[in-house]
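What follows is one structure encoded as C-alpha cells, with my remarks underneath.
The complex is shown incomplete by one protein chain, all other protein chains being positioned as in the whole.
Chain IDs A and B follow the sequence of writing; residue 1 opens each chain.
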Amino acid sequence: MAGLAILVPILLATVTYELWWPYNPNDIDLLAINKGPSPEHWMGSDGVGRDVMARLLQGGRTSLLVASVSMAISTIVGFSVGAVAGFAGRLVDGTAMRLVDLAMTLPPVIFLLVLASIAGTGVGPTILVISLLSWPVLSRMVRSRLLELRERDFVVASRGMGAGLWHLLFRHGLPNTIDILVVYATLQVAGGILLEAGLSFLGSGVTPPEASWGNMLNSARSVLVLENYPRQWMFPGAVLVITVLAINFVGDGLRDAFDPRAELN
Amino acid sequence: MGALASEFEVSPDSLSYTFRLADAKWHDGEPFTSADVKFTLELAKNAESGGLFAARSADIASVETPDESTVIVTLSQPNSAFLSVLSYVMMLPEHALAEIPVAEIGKNARWSTTPIGTGPFRFVRYVSDQYVELAAFEDYREGRPKVDRLINRYFANPAAAVAALKAGEIQFSFVEPDDARTFDGDTAFRVIEGDSFVVNYVGFNHRVGIWDDVRVRRAVMHAIDRDAIITSIFGGAAKRADCGYVADQFVPEGLDPYGYDPEKAKALLAEAGWDEINGAAPISWVTYYNSPQVANLMAAMQAMLAQVGINVVPRAVDVPTYNGIVRGETYADFPMTYAGLQNGPDPASLNVGLNGSQLPPVGNNLMRVEMPELSSAFDAAMAETDSAAAAGKWQQVCRAMNEQLPWGTMWVASRYGVASSDLVDFHWTPAPGSGPYVAHPEDWDIAP
Partner (left out) sequence: MLQYTLRRTAVGLLMLLALTVLIFIMLRLAPGDPIDAYINPSVPMSASDLDVLRARLGLDQPLPVQYFARLGAALRGDFGYSIQRGGDPVLPLVLSRIGPTILLMVSGLVIAIVLGIATGIISAVRRNQPTDISLSIMAFVGISSPAFLTALLGLYIFAVTLRWAPAGGMLTPGAPFSFADLLAHLVLPASLLSIGHAALIMRYMRSSLLEVLSQDYVRTARAKGVREFWVIVKHALRNALLPVITLIGSTIGIAIGGAIFIESIFDWPGMGLLMINAVSRRDYPVIMCATLLTGACVILVNLLTDMAYAAVDPRIKVA
C-alpha cells in the first residue's frame, strides 16, 4: 500500500503536468544554462537551459509509457507462447521452448543494435526491444505451471469433451496463471523503466532531445555534469529509484496476496 | 618517411626524387637502409598485398638504390601529391618481412605480436582493450628518450578516462570539451587547447529536393543563433565558421555573417514557399556524434529551427551506421546531417567533401553537392602550385561556400587534451588523426 501511495501521485503528476507547470520540457534558454534551483525553476535548468522539472515530468511520462506498453506486449506474447506450449502437445511444446531458448541466447547488444538501426531510435523501437527481451522468462513460468495442470482431471475432462485450444487457454490457462501474470506484469514495469535507462546508456533507447528518465540520467556520463551539476542527474535518479521501488513494493504485495504461504505475517 | 630522409632533391622535370636517408636503426638493431625503402615502396605499389597505397603510388616507375643511404625514385608522370603520399607510407623492415609471401603480409600475425619500427619507442606488448606498452629505444637516432616506458591505455568510456586522469593513474588524455572544463583552476593539471581543424556543418542532402532553393538554406543559417550557442554551450571554445575555413588567410573580406534573425528566416522560407516544399513534416537529422555536448547542441538548434517552422528530429547513430547510411543511396534516410570534415591545416582537405567530382563512391561528397561554380573554384585552387596565389584561390572557395551554402557551416570547435602537471617537455597538438602531429615524444618526461 505504501507503494501505491507513492506511485499514484507520481503518475498523476506526470500525466497532468501541462495543467499546472508553466514550462515546456523542450524550451531552451541559452542565457540561463546549468542554473541551480530557484523559485521559478524548482530543479534548475540543464545544459541548454531547459527546465529540469518539466523534463523530469515529461520524461516520467515517456518512461512509464515505454515500460507499460512493453509490459503489455511481453505479457501477451509470453503468456500465449507459454500457454500454447503447455497445452498443445509435445511437438508444439518442444518447438516453442526451443524458440524461447533461442530468444534467450541472443546477445541483447546485437539485438538492440539491429533493431535500433532498422526501426530507428525513439519510443516505438524502445518498446519493441524491451518487449522482445522480456517475454521468454514469462513463457517458461507459464508453461511449467500449465504442465502440472495438463494432467489434472478437469483439464483432461474438458479436453475429452472436445474443447478447443482457445477454450483451454482462456477457461483454464488464464485463471490458473493469473497470479504469475499479475506479479510478472507489475515487476516488468519496474524492469522496463530500468531497462530503458540502460538502453540510453548504450546509446539507444529514447534519444534526446525527447526527455526520458533514462536519457536524463545519462547526462551523468559527462564528467562536467556528474561533478559540477549533480542535480541534473540526481533528481531524475531519485525519482526513478523511488518509482521503481514503489512498483516493486506493489508487486511484492500482490505476490503475497496471491500466495498466502509466502509471508503469513 | 619525411622524418627518415635527412634531405631530398627533385629533378627539374619533377620526375625524379633523390632522398638521402638519415642514420637510423630498427628496433631489432639492424640498420635502416635504402633497401628497406625500395622494399616498402614496391610492396605499396603491389595491389596483391591488399595495401591502401596501390592506386596512389601507381606513378612510381622505378626505385633505385645506388648505395645504402641513397634512394632515387622515378615517376612516370609529374605528381604534385607524391611527397604527401610518401609521408603517409610507413617504412617497413625488409630483413623481417621479405620472407613472407606478398599476399599474406597484410594479415600476418607479427603486426600485433612483434612489430618493429624506427621511432623513439619500441613495442613491448599489446593487451587487447587494455593498453599498449612501449619501451624506450636505446639507439634512437635523436638520442634515447627520457622516459623508460610509455603506456597507451584504452578506455571504453570517456568518463572512465577522466576518472583515471583525476586519480593520477594516467598522465595525459584526450578529453571531451565539456569535461575539460572540470579541470579549470586545478593546478595539478594543464589543459591543452588547440584548433580541431574540423569544421562542423549542417549537411543538406542535395538529392532529397527540399533544400534546392538557396533561400531555404539561408533561412536555416539565419534561424540558428550561432554566437549564442558558442558563448553558452561551448563556453566560448569555438570559432564561428561562415564558410568551410576559419584560418585568416583563407577567409576573404565581406562574407555574409548570417546573423541571428528569425524574422528574416521566416520571410525567406515564405518567399521560397516552404509550406509547399516540406512544411511541418519532420526531417530526420542524422549525426555520428554521441557526446552529451552534441546532444545539447542539436537540441538547441532543433528548438531554434522549430521557431521558424522547420521541424527537425535529431538522431544520433554510431559511426558505422552513419557511414553505411550516408554512403548509400537511400537519400530519405538522411535528408539532413550534423557532421564535421577536416578543414586544415591543408585547405584541400575539404575538396573531397564538396567538389562535384567527388560524389560517392569516388569521393566523400556525402551530401551530393553539385555546384559548378564551387567545383571550379576547388579545381582552380587545387591546381595552383604557388602558395601565395593559392591562398587567394582558397578565398574564392570560401566565398562560393558562403554565398551558395552547400552546407550550413556552423563552427570550428577547440579540441582538448589534459596533461598532468608532472609531465615535463610534453609537446602535443590536439588535432584530428593525431598521427603526424605528435611531436618529439623522446623529450617527454615525468617530474620526480
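As a working rule, a contact is a pair of C-beta atoms (placed from the backbone, for glycine too) under 8 Å apart; a residue touches a chain by one contact, two chains touch by 3 or more.
Since this is a predicted model, take the numbers as computed values, not measurements.
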Identify the residue among B:364, B:402 or B:420 that touches the chain left out of the display. B:364
Of B:121, B:155 or B:211, which sits in contact with the chain we cannot see? B:155
Considering the complete complex, of A:72, A:174 or A:245, the missing chain is touched by A:245
Which of B:322, B:378, B:394 or B:411 contacts the chain that the document leaves out: B:322
Tell me where the left-out chain touches subunit A, residue by residue. 90, 93-94, 98, 101-102, 104-111, 113-114, 117-118, 147-148, 151, 190, 194, 197-198, 201-202, 214, 217, 220-221, 226-227, 233, 237, 240-241, 244-245, 248-249, 261-265
In the full complex, which residues of subunit B touch the absent chain? 47, 50-52, 54-56, 106-109, 111-112, 124, 127-131, 133, 149, 151, 153-157, 159-160, 163-164, 166-169, 198, 288, 318-328, 339-342, 349, 351-353, 360-364, 432-433
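By definition in this document, only the chains that are shown with their structure count from here on.
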Cα-centroid distance, subunit A relative to subunit B, in whole angstrom: 42
Residue ranges of subunit A touching subunit B (in the complex, touch as defined): 26-28, 30-31, 33, 46-50, 113, 116-117, 120-121, 203, 207-209, 218-219, 221-228
Taking the touch rule as given, give the residues of subunit B at its contact with subunit A in the complex, in rising order. 157-159, 162-163, 176, 178-179, 181-182, 225, 228-229, 231-233, 284, 290-293, 295-296, 298-300, 302-304, 314-318, 321
